[in-house]
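After the structure tokens below, expect a handful of questions from me.
In this view, the complex is presented without one of its protein chains, the others remaining in place.
This part shows chain A:
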């Protein structure tokens, strides 16, 4: 492990992706260190979702090299399975399983994928529910919960698989304003515990206080990356400046 790749949790090397003729990711180069917290922002349609969905191969890239914990993503199903065990994902629309109770949502994958016993899986699930402060909702169905509660369940669900990387795709965009904070609080707490995080969000307050690095994307390219302080106070690229001007005036 002397080779310096080992230091990176995720590494994009000249990654390209097309949807038909549409070039959605262009020569993406990005290295993410273990435990690093990255916020990705950019205008709608710039490829942010596509970028992070390539990491657990919900989308496949067509050119370039993408490695997660030194495993190169390809059509190899075994590798894919390995990677998905390491990488958890939280979606904008929560994507809880509506036919299962909250507790069953949390225990399903540990039982099926990690082959835990039901008792053990439920024990762990309750721990995670306590961590996101909704243990008392364990036996309800997802649609009986508020949006903020559902998103916290979704976070707890991925945590039950003890992932090394967490991907968030606009986790607060579908929430009413009064619920955003409860979800951001949970995410902040996670960030403090050293888990590698990539988060697509326009919550600039969160980015400032939590991120190690902010990445700005436009038209399928990473246009600018910097630490949050410099990113917000001294953006170099004019597209970043225009974007920030728009967002921060809200």
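By our rule, a contact is a pair of C-beta atoms (placed from the backbone, for glycine too) under 8 Å apart; a residue touches a chain by one contact, two chains touch by 3 or more; residues count from 1.
Just so we're on the same page, contacts and distances are computed from a predicted model.
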item: The complex's invisible chain, by UniProt name, from "Transketolase", "Amino acid ABC transporter permease", "ATP-binding protein" or "Rieske 2Fe-2S domain-containing protein"; value: "Amino acid ABC transporter permease"
item: Among A:96, A:125, A:156 or A:211, residue touching the chain not depicted; value: A:96
item: Per the touch definition above, residue among A:81, A:118 or A:236 touching the missing chain; value: A:81
item: Contact with the hidden chain (one of A:25, A:109, A:200 or A:217); value: A:109
item: Chain not shown, touching residues in chain A; value: 56, 58, 81, 84-85, 87-89, 91, 93, 95-99, 101, 108-109, 112-113, 141, 143-144, 157-158, 161
